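Input: one structure, supplied below.
Taken from a larger complex, these chains appear in their original positions, while the remainder are omitted.
All chains are identified by letter, namely A, B and C, in their written order; residue positions are counted from 1 within each chain.
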Amino acid sequence: MSDKAYALFEEQQQARGIRLEEVKARLKELKIETPSWGYGDSGTRFKVFQKTGVPRNPFEKLEDAAQVHKVTGLCPSVAIHIPWDKVEDYGKLRSHAESFGLRIGAVNPNLFQDDDYMLGSVTNSNEAIRRKAIGHLLECVDVAKETGSKDLSLWFADGTNYPGQGDIRRRKRWMLEALSEMYKALTPEMRMLIEYKAFEPAFYHTDIADWGMAYNYAVKLGPQAAVLVDTGHHLPGANIEHIVAYLIDEQRLGGFHFNSYKYADDDLIVGSVNPYELFLIFYQILNAANDEDTAIQSSVDGIAYMIDQSHNIEQKIPAMIRSVLNVQTQYAKALLINHDEVADAAGRGDVLGAEDAVRKAFEFDVTPLLQAVREEQGLPADPMKAYLSDSYPNDILGRGKGGASW
Amino acid sequence: MSDKAYALFEEQQQARGIRLEEVKARLKELKIETPSWGYGDSGTRFKVFQKTGVPRNPFEKLEDAAQVHKVTGLCPSVAIHIPWDKVEDYGKLRSHAESFGLRIGAVNPNLFQDDDYMLGSVTNSNEAIRRKAIGHLLECVDVAKETGSKDLSLWFADGTNYPGQGDIRRRKRWMLEALSEMYKALTPEMRMLIEYKAFEPAFYHTDIADWGMAYNYAVKLGPQAAVLVDTGHHLPGANIEHIVAYLIDEQRLGGFHFNSYKYADDDLIVGSVNPYELFLIFYQILNAANDEDTAIQSSVDGIAYMIDQSHNIEQKIPAMIRSVLNVQTQYAKALLINHDEVADAAGRGDVLGAEDAVRKAFEFDVTPLLQAVREEQGLPADPMKAYLSDSYPNDILGRGKGGASW
Amino acid sequence: MSDKAYALFEEQQQARGIRLEEVKARLKELKIETPSWGYGDSGTRFKVFQKTGVPRNPFEKLEDAAQVHKVTGLCPSVAIHIPWDKVEDYGKLRSHAESFGLRIGAVNPNLFQDDDYMLGSVTNSNEAIRRKAIGHLLECVDVAKETGSKDLSLWFADGTNYPGQGDIRRRKRWMLEALSEMYKALTPEMRMLIEYKAFEPAFYHTDIADWGMAYNYAVKLGPQAAVLVDTGHHLPGANIEHIVAYLIDEQRLGGFHFNSYKYADDDLIVGSVNPYELFLIFYQILNAANDEDTAIQSSVDGIAYMIDQSHNIEQKIPAMIRSVLNVQTQYAKALLINHDEVADAAGRGDVLGAEDAVRKAFEFDVTPLLQAVREEQGLPADPMKAYLSDSYPNDILGRGKGGASW
């Protein structure tokens, strides 16, 4: 059936002027980084439910991540979090990854789980604490050197819960000082990806609260700094694809932390709440990829796609497979947009025609396309089924409960 | 200075037709229940910061609560949470409370921290788990009997994170079954206060998501059931005072869990984000207290005022003192509203005049009034100062770190 | 190509255990009412852009509505708004509709465009204005009798902009009085559909602000009253499908006003912002349609599907065609959910499996199915194309600018 389905799909898309070989080539280039912490236990402030089979150390997290890559072919790199993934010998961690065909991806400093950081890390009014926090940032640059990582993903929980608790403008300056010191330590191939978040765990003000603040820091730092968009870090109603398009146009979109939200930073599986939004994000990215300006094109090439979620109640590895498949699905759909058709309608002021030209691509079922691509890549046609019918899910139960968590 | 200040205040208010003796009488009747868990450590999903001096058991929590009552005169009862406050002998806990002039207030079941409840407690599709959850509800009724508590505060974390995860309507019916079984176990003086919450920890649907659902259960259960309004459990923009007025008019407002929020369920100190909103809630309550209908009046009398917050970064006891003082302050201001003046302006269609008649009361400084009331009650004029200059804050440091938390 | 596509689709769905004949039967039964006012000019508070070809009177609105029904087969009824569609002879309006195979649908009173209603209509503190407003409600019942309408759709703009401007509880009682008086005037076949709205045009409180208030009125009135859910009338993040499921379970879901929103009551084309949400609403409806309880089943049968949007910048008739097609598409997708598969996974606590069983149905391309259904009904396979290639769009340009608007 799947051959027939693909043949029909091909016929349909060719009739629309879509070049399927190009679509397939782009699909084969798609890479989505998974986070080591996404394989461990997580929860809400009310409860962390412990699952059986959760990895007990950074090495086992890589083993789980390798399973995701094995069945999807999409996830050759794994982001790490320091100190959650602190090991004595990062060379060994790197070799372990490489033994599975993986590499270590972005290095994520952790500046929110130490008692010292209760009132801020790099923006703490206490200079010694700021120095300690900066020290950790520099340590992470060193870790990146050892693991061969190119990206440093920076999320700061820093902020305040009450007016007066901190001097907003002074904290802003301390943030710049810390980022500047870290920036100087980067090697030329490295990038600093600066994340923003509207709220949580700070509930009055967050030092880097929106894309504008992250962007402004990036501009002040230099070309190796860019903005990291976590899709769950916005106020209600935010048009994320607008922000994405804007940052690409400024050549400052460094990457994504993908996840879904309905209310706040719910950290649900990406694509599970409003899949159309994810599609529209890729629409903006692909629109820019087609730009005549080569600077814009290469800016798009540099976008790092990363998952960052909390699988509070889900089985961890299947949840990650689901996530990357959802991203792949929406990316594939966005590749079916006929940009000329959109532009023609828009140019005529045909609002409904332009909207239709975009939405239409979303409505195609891309299963035959994805199966064809997987087949060409020697991957299982149904990655989830392949994983679940393997012995691995059962094998890891031997790890017991009480593995890694945050 | 404070005598002069009060004399001036009296002169001002009398000129406005405010009967200060009545205002003072009402202020002396105000009671605000503090929660035992508000004295322990709490945090966000990212980190619970441990404080030195936090109580190590339910008995010490009561001792801390006694300090708040001692300096404010406002907090003669303390809500407990089972099993956080589980003790072998509740009679002993009750006596301990009474030895400080306190009584045990609302009993709060906990149906969200057991592994069994990951996919629901009373709405779990597994009957054994539902039975277990109902068993806990009934246990809490028993605890209430032993502690002499009249109110059972019910918050259910039950809900789902994804479409399909649970059958919404079936869960609705299981909820009613559980509530009904508990209702039957109540003694005639007891009340069930049913709380609602828009989201968190469930991020797709929450079984009791809004006041309408809580209210509907209350109506189906009978006259001993009412709605508990947690001021942080709404969607952005909700007009809480409207809900309050509505519930009072239906004689189904059971009480409040006070706290403040700017974004989601931030659980900040009540009155710290938008104090005017708290004032407007009391405006609705006092408007109803003046109603000619005695059923409405007595409905108002039954409202339980309770604090429910997370003092993640604050000193616990001072945070609680601050909270009850903020409630007292806004209540005092609301007592200065001249309802006739509001009604006259509104009746004439004078929008600005009516708004002014309400807001004007908010703008008075009620410090002289509150100091006068405290003096008449033999309480310290400045409760916070009184607490901080006592030896207690220092004494409890001996408890060390790692006390109670949730 | 479309035959091959349908054959493949049939094969796929049969393999999943979906009974396509039943699916098709249900699709043929789907009816979506369009609003007369949706064919006229509308806008924002900043500007109403006038389009050429907009209908100049209620009769021309029906003619436009007939076009939508002609190409989609989905829209045999048209809602009217009084006084926008006030005519001397409603029998004539009805005959005009019938001459196009249409009938007059819900009658919508207008209580927000008269100077008298500035501070409220049925909740105005001025008794004469309340009487006038009730008079209009009764007039609309009479119109319904003449037009043969069964539903009265009630949206009240009533509310306040400032605290104190109106007495919330008294207004609540006046609302009940007005609704009760109207209820008594209904003939036994008629229904009152009570709409709610969080805000706009009232910006402090709206008298019927949420489903809970509308529901409570319906319960107090009697079995002929039910709730009307306008999908754009909620606070940010509201789980609309939860409300839908809840109301069905109480047998009080009267119908929908469909439209889409990203921010506030944006009134965009239904299905254009988050099509998955629309699908999830139908999932809840179809889940209830499968309920063993025949009362629930027949409650589902009574749901009125209606469009209510503002086509500020779109061509009116094509916008309406797009809207009903979007509803049909999501309904068709929801019909592909295998409810047993969902229930099985959910029953096993397989969160990911249950979610997948729902989402999977959304990912199918239902174009072949819809084309097959249309063919069987003698309708054009592509309704939009059929309309646009007809002479009608051109013919109506002769109407000029300055037609109906609100």
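Methods note: a contact is a pair of C-beta atoms (placed from the backbone, for glycine too) under 8 Å apart; a residue touches a chain by one contact, two chains touch by 3 or more.
This structure is a prediction, so every number in the text was calculated from the model and none was measured.
*Asks:* Total copy count of the complex, if 3 are in place?
*Replies:* If we count all chains in the complex, we get 4 identical copies.
FYI, only the chains that are shown with their structure count from here on.
*Asks:* Taking each chain's centre as its mean C-alpha position, how far apart are chain A and chain B in Å?
*Replies:* 40
*Asks:* Chain B: which residues touch two or more other chains?
*Replies:* 119, 161-162, 198-199, 204, 235-236
*Asks:* In the complex formed with chain A, which residues of chain C make contact?
*Replies:* Listed in rising order, the residues are 1, 4-5, 8, 11-12, 15, 236-237, 239, 262-263, 269, 272-277, 313-315, 318-319, 322, 329, 351-352, 355-356, 359, 362-365, 367, 384.
*Asks:* Applying the document's contact rule, which stretches of chain B touch chain C when the two form their complex?
*Replies:* Residue positions touching the partner: 119, 125-126, 161-169, 172-173, 198-199, 204-205, 209-213, 215-216, 234-239, 241-242, 245-246, 248-250, 280, 283-284, 287-288, 291, 342-343, 345-347, 349, 351, 354-359.
*Asks:* Which residues of chain B touch chain A in their complex?
*Replies:* Contacts found on chain B: 42-47, 49-50, 112-113, 115, 118-119, 157, 161-162, 198-201, 203-204, 235-236, 261-264, 266, 268-269, 272, 310, 312-313.
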